[in-house]
Every structure is written in structure tokens, then in C-alpha cells.
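Below are the C-alpha cells for one structure; questions will follow.
Left out: one protein chain. Kept in place: all the others.
Labels A and B are assigned to the chains in the order they are written; within every chain, residues are numbered from 1.
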Amino acid sequence: MTFLQFFSRHSREILQGTLEHIWLVAVAMLLAVLIGVPLGIIVAKRPWLSKPILGGANIAETIPSLALFGFLLPVPWLGARSDRLAIAALALYALLPIIRNTAAGISHVDSAVRDAARGMGMTERQILLQVELPLSFSTILAGVRIATVLTIGIATIAAAVGAGGLGEFIFRGLAMVNNQLILAGAIPAALLALGADFLLSLLERRLRPVRA
Amino acid sequence: MANDSTNTPATPGATRNTSSGSSVAPAIEMRGVSYQLPNGHSLLCDLSLSVDPGETLVLLGRSGAGKSTALKLINRMLELTRGEILVEGKSIKDWDPIVLRRHIGYAIQDIGLFPHYTVEKNIALVPQLEGWTPDRIRARVEELMKLVGLDAGKFSRRFPHELSGGQRQRVGIARALAADPPILLMDEPFGALDPLTRGEVHREFRSLEQLMRKTIVLVTHHVGEALLLGNRIGVIDAGALVGMYSPKEFLAATEPVAAAYVANLRMYKEAEEGL
Partner (left out) sequence: MRSFRYVVLLALITVCVLASCNPDRHQGIVVGSKNFSEQALLGEILAQRIEARTHQPVTRRFYLAGTYICQQALLAGRIDVYVEYTGTALTAVLHDRLESDSAAVYSRVRSEYKNRFNLDVLPSLGFNNTFAIVIRGEDARRLNLKTISDAAPHAREWRPGFGFEFMERPDGYSGLARVYGLDFAESPRILDLGLLYRALLEKQVDLVAGNSTDGLLSARDLTQLEDDKHYFPPYDAVPIARPDSLARYPEVRAALMDLAGKISDQEMRKMNYAVDGEHRDSADVARDFLHSKGLE
């Protein structure tokens, strides 16, 4: 059976696996953005906090992904269900690029713009929401893009702890020494990553603020 | 009251701090103001001056003399370390900083237009913050663009990066005037312009009726600008006020820094006359 035949024979399962994969990544990215962007803002506004916050995120990044999944296993509630566990680990991984890019984007807003905003009587909150965030959105989005592509890749390892997704085809294929099964997991995962990268780059480019 | 010349050096021909000796309360008053950086370095030392309502005070000095610092203390962009500043008779410490700043127009050298806002949105900033109705805002923006010589139809929807330096600078002025504040602080607002454009803008600035009524503190290191635009010129050197003059008095000043400026001016005039 050629690979294409295999693909069409098992298209429903592969689609199912792809949806599972997307779900893991989507929830993890949502969490990472909701936590990471505010942390990035804090790091930009209070540089003395950058060491602990960035340092912490860096540690999470340095731990090998499989090990991180393993560490979270004995944690109550999180470790009880492997999809929770996988999502927690994936979100932790996604934090560093998001925090770093948010902080960089905000601190690189033209100081003249920030001075003018402040001098004209905008509150800190107004400056953040109306000036700094819109102007750094493209940079933040770059961080989100990097994190998303990273997460799609690492999510394949989540199958090792039972979270499902496209990685499960890869692991099963390895156990059965079945190349087609391996590809059935690897190719959609690669396509997902490429697609996400492409779409988000488009968005990034469209929203890049033009320099004066 | 600080209308006495107790703080100015007793140089011949120097005026008292109040140009007309009137009993009107000053719009801005600085009393013994000092500003020190956290590392101990002092940028301003014991500065005292006052600005009458409707007056244009030019602060002239070299780069790093402390004139921008003095300006920023007025609208609390920086917090003074010693002394007192009163705006419209009330200590700035008693003003809410946000209210204070919205009450004062602010224009800086790099202008700082929001790159992601159109010209009209940039100008409309403070009125927007103050909650004006959209109609009122639109009318005001049109009025101001006309005032600064920008075709509203052509430029309102443009973004700052699509404008020339001179055009951007005019938008900056319009923005500073948008909510019609009684006081204007300008920190080398024409500094980024080439001399020709600068000259054009100077001419127009002088003719702006609206500006005549306002209290303006303008910081510059351009002596021609000071003579052209100021009702009085305050010379700042090494964090201190070394002289306060009317333009005419300035030309006859003997104080070293002021005299150096005048000598410079003369040098170019003589070069022209010698040809």
C-alpha cells in the first residue's frame, strides 16, 4: 500500500489525531498568552523583576520536554489526567518567547512617543493600552508565532504520556516498526507547524507599525 | 512675593522678574527649585523665576544646562527634590499630575506623534481623553489644522510617517493646542527642523493669534529663536539662572554666557556685512 493509500484509508483517524493535537496546542497557547503577556508587561515596567521572571521561564525551557512531562506526573489534579498535564507543560514551554518578546516590544517603544503621551496627561494604563501595546503588537505576535511552532512540535511528545495527538501515531509506528504510521503523525504535525508559522507571519507583517 | 529681583544677579540693565510690575498673579512660579539625580548629581540648583499669564518666556542655554529639566519639573514629568513650583497659584504638589498635564500643552523636540494614529487622531488626543463629543472634536481638529497651515482634506487621514518633518512639527503644535490649554511648555519644539523650515514655522508661530493669549515657556539653544519669540529671555547655565532679560536688554548683556550668545550673533552679522 502506498503512503497516499494509507493516508486515505485512515483519513478519519488522522483527522481525529490532528484535531486532538490542535486542541492541546490551542489551550496551551491561550494559557501561555494570558499569563505571558501580563508578565512581559511587568518585566518591561519593572526591570528589577526581569531576572526572576525571565530566569524562571528560562529554567522551564531548559528542562528537556519529556522530563518536564515526567516531573508534572505526580502533581495532584494536574498529573491525574494526561491532557491537563500536557497542556500545563506545553504552556510552560511557550512562556519564555512570549514574555521575552512582550517585554522587548514594550520597552522598545519610541521614548519620544512615550514622553509625549505622558506629558499630555495620559495615565499609565492609558499609555499601556492605547500606545505601548498597539505599537508592540507585532513583536508580541512574533513571540506568539515562535511559541506556537515550538508547541506544535513538543506536543508530539505529549503522546508519550498519554495525551494523544499526532505524536501517538509516531510512537505506535515506532513500536510496530511501521513507517507509514510514523509519517501519518509526522507529516500532519509538520504541516500544522508550517501553516501556523505562515499565517502568523502574514498577520505580523500586516500589523507591523510603520516607523516615522 | 517673588516679584522681587532678589534672586537675579545684580547685573546692570537686568530687569526685575516681572516685566510689567503688574499685580497679576504669575501663571507659573518657581521658588528655589533644585533637582538632584538619585546618584547625587545636581542638574538644577536653587532656581527661581516667574512667568506672567500671556507671557512667552524663553529659556536659553547650552545643552545640558538644565533648561529641559526645569521645564519637565513644571508638569511633573520629573519630581523636584527641593523648592516649590506653583501653577496658577497652586503648588504642583496639590495638583493631580494627570489633571495638571492635561491643563498644560506639551510639545517636544522629537514631537512623539503616535505612529499608529492618523493626523486627526493624534491632534484629537487630549480632547478624546477629556471626553469631548465627536462633533466638537472634529470641529476643533479642523480648526487647528487650518491654524497650523495643514490642509485638513489632504492630511487628516495620513499617518505621521507619511509627513515631512515640518508637517509633523505642525501636527505636534496642533496637538499641544487641541484642548486649548492656558499654558504651553515647549522643549526645543523646532529643533528637528532644517533652518529654512524652521524659519517658516517661526514666522507662522509669531502670527498665531491663539498663542498670543497663552502663557508659554519655550526651551531652546537657538538664540535667534529666543529673540524672535520671547517676551523675556532667561539664560540658564550649569543648573542656575544667570540672567533674565527682555530681548533688547539681552543684546546689551554683560553676563558671560549671555554675552557669548550675542557675540555669536554678531559674528554672523559681521560676516554678512563684510561681504
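Basically, contacts are C-beta pairs under 8 Å (C-beta built on N, C-alpha and C of every residue); 3 or more make two chains touch, one makes a residue touch a chain.
Keep in mind the model is a prediction, meaning the values are calculated, not measured.
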Missing-partner contacts on chain A, residue numbers: 12-13, 16, 19-20, 22-23, 26-27, 29-30, 81-83, 134, 137, 159-164, 168, 171-172, 175-176, 203, 206-207
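Basically, only the chains that are shown with their structure count from here on.
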Length of the line joining the C-alpha centres of chain A and chain B, rounded to whole Å: 48
For the chain A and chain B complex, residues of the former touching the latter: 110, 112-123, 126, 131, 134-135, 209-212
Contact set on chain B toward chain A in their complex: 75, 77, 98-103, 106, 108-116, 125-126, 129, 159-161, 168, 172, 175-176, 185
